[in-house]
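Removed from the display is one protein chain of the complex; every other protein chain stays in position.
Now for chain A:
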Amino acid sequence: MSDTHSVGIVAPQTAHFSEPLALKCGAVLPEYDLVYETYGTLNAEKSNAVLICHALSGTHHVAGKYREDDKYPGWWDNMIGPGKPLDTNRFFVIGVNNLGGCAGSTGPKTINPATGKPWGSGFPIVTVEDWVTSQARLADSLGIKQFAAIVGGSLGGMQALQWTLSYPDRVKNALVIAAAPNLTAQNMAFNEVARQAIITDPEFHDGDYYEHGVVPRRGLRIARMLGHITYLSDDAMGAKFGRKLKHGEVKYSFDVEFEMESYLRYQGDKFAGEFDANTYLRMTRALDYFDPAADFGGDLSAALKRAKADFLVVSFTSDWRFSPARSREIVKALLDNELAVTYAELEAAHGHDAFLMPDKHYHDVVRAYLENL
């Protein structure tokens, strides 16, 4: 590997938790596994830990590669590594796959020890709060009492925010990127269409498709195609594809005519081949249910009264799924509570996906913030 700023070859680890976890929905997970990766070295005081919370389709594999010839590194490799904005020479970085996921942590496709069969439809609905509780237990197992920072984009940003509410004394800094204090009706509507695509797929079998030896690939594919449209801006799609034709001329057919269709189908197929539909349903529900202000009559400022962390809030101008206006609501609530907050509203063409892009100014801001911790 020629990239001297890479964390290099990494390997996931698994932590088993035998203490039952009471979930917000009322169900109890009797035991569970969390799969995670770490980069850098935990210092003697255990004060340099940074937790990365993943978004809808993310995993614990945040940086580095498993093998030299892996085609792609972890999903946020441009942000994390020696000398990168989140510098693993200084920080001990943890990536964890959330409960209900499909990358190794206990989730719908895991075998339920009580039945000897995959959890499937029986796997409970997990929430952002549940994830934070389980992540805190992982921190306990690593001897980490307080994180130097908790970082997340999108749904990951919601987890970073929730951490400051669930465990105010365990987070020194929260980096809440391209997030929102809850989803708008329009935003939840996209999730509903995605779920309906999956649930109405004949091969969904009420969520117990594993035992039928099939997967609701068509539904998951369409769900992902829809998602991709909302993660990009109109401008970004225009710049990337415009009205470019796949074959140089129209064929008057329903096959791929435009480059954009080719992209969406490719992304949908790829995703449907590797992701679990039951996980997708639960991740979108976790997004829908997240609303820390709900218990405070919709008053976000009252909800954030518990928080003690310092915050860096970042949004991107062309992000219409988690628009700057939503980040400004978070900032306003933090200001109302006189918390230390810096807010950067970054010019970006990439829409919601901008939080994953290696934009120089974006990375400079994150680097500068972390350097002062």
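The criterion applied here is as follows: a residue touches a chain if its C-beta (ideal position, glycine included) is under 8 Å from a C-beta of that chain, and two chains touch if they have at least 3 such contacts; residues count from 1.
Simple rule for what comes next: contacts and distances are computed from a predicted model.
Protein name for the hidden chain, per its UniProt entry and selected from "Methionine biosynthesis protein MetW", "Sulfite reductase (NADPH)", "ABC transporter permease" or "Simple sugar transport system ATP-binding protein": "Methionine biosynthesis protein MetW".
Counting over the whole complex, chain A has residues 310, 312, 328, 331-332, 335-336, 338, 340-347, 361, 364-365, 368-369, 371-373 touching the chain that is not drawn.
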